[in-house]
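Below is the structure I would like to discuss, written out as structure tokens.
With one protein chain withheld, the remaining protein chains of the complex are depicted in position.
Here is chain A:
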């Protein structure tokens, strides 16, 4: 495994310059604002980064679209809703089972996730309008399956031709009476990335679903888990730990989720936010409407998991719960420590780069640091400035034309259901003790000084970064996987985890340690050159006797 490292230490400013060198001036100016040398320490004012702005045409981006964020990410993992894509066949086809969301419907539970439903619009539907076909498709789905809910997703041409999908859904809902039908205007061209789709999805789920179930679930300590999508079974592991601690997870948005879970979310007493980017809107709305406070948690990494559990315990401030949490941590940690000790000799001192998601590039740094690995560079595909710099910048964010297209829904305290879970005094006491509600410090704070933070990384810059800094592992998505690996650097998918998982919680940490150990220790990366390529000049011949 002799891999030659660059002897010359490059300055971060040189790297930035190198990344920008090939761009036309206008592109270089824009990218310069999206590439930040991290100097955020507690004493210094953090630098500003340009984020959530349009992708540059022609520059090979890692991003997807609004439809992908709405149908694929948020609604994809929910099992007992029939999700119909209204549009030509492609969008529905590509979002069919491709995110490795796992679900457990039980032996008899409803599960439509293995199905792909589409109106398969044809040219005549584009010319004459697709509303009739959509109504017929919803009706056929209802007749075939009688689901609790049917959701409709608009693709690009639907917005252009002006189909009123919301009116169609309203009509069908009234017609059926026992099936909740609603729609998402998540055309791919809206917004600048999949982030717009998360927002649109959350708004509709909140408006049409949350609060529908009036019966409170059983449980002493009730939380919602927001921004967890059960990729590779992450949600299962988190649920296992919560259950062991005696904490009731009322609803996960939206990994392994069901209609009833969403409908019951208002009964929780605390909201725990995993992926801040995709779901901070829901956390805010649940607080405003129902009085449920929210905290940021991170179940990626064993230490982070323990920390997040303690944070939940501290909130409920019940000794019984706190003791049980401590007992669970004490019981789980020895296995984690053993696995860590096993991999450390192989991973310590190694380096990583993470360009993924709108929170994962942050969460996974905890796991890497548990293995003694340093993150050289990181960034998000579809984040906003607050995901990098922390929530305190939210009031300063400029709303541009692309963001203005995304509906902001006004939420007020529910006249009957609003119920502050803590008194102002209790909240203040907790905050005085250092407890942070509605707080997210962002990615920059976590990273070392001088590391490079890049928003909306593209293929060219990825290639350059790998060439210049030679990380031991690179993390991104499927589109990036093989171009990175061709250079001889292992690539770990952190959107869909390749084949692995879970990586959340205690057992997940163990899985991840072993996975990264496997990647950085694999012999395959030493096979790049054939023996005759190492010394190509023929200097002698064997003499055959």
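Assume contacts are C-beta pairs under 8 Å (C-beta built on N, C-alpha and C of every residue); 3 or more make two chains touch, one makes a residue touch a chain; residues count from 1.
The working rule: contacts and distances are computed from a predicted model.
Its UniProt record calls the unshown chain "Nitrogenase molybdenum-iron protein beta chain", which is the correct pick from "Transketolase", "Ascorbate-specific PTS system EIIA component", "Nitrogenase molybdenum-iron protein beta chain" or "Pyrimidine operon attenuation protein/uracil phosphoribosyltransferase". Of the candidate positions A:32, A:60 or A:468, contact with the unshown chain belongs to A:60. Within the full complex, the residue among A:190, A:277 or A:492 touching the omitted chain is A:190. In the complete complex, the hidden chain is touched by one of A:144, A:167 or A:394, namely A:144. Although one chain is not displayed, chain A still touches it through residues 22-24, 27, 54-68, 84, 87-98, 107, 110-112, 114-123, 125-126, 133-134, 136-137, 139-141, 143-145, 155-157, 159-161, 188-192, 194, 401-402, 405, 459-460, 463, 477-479, 481-488, 524, 527-529.
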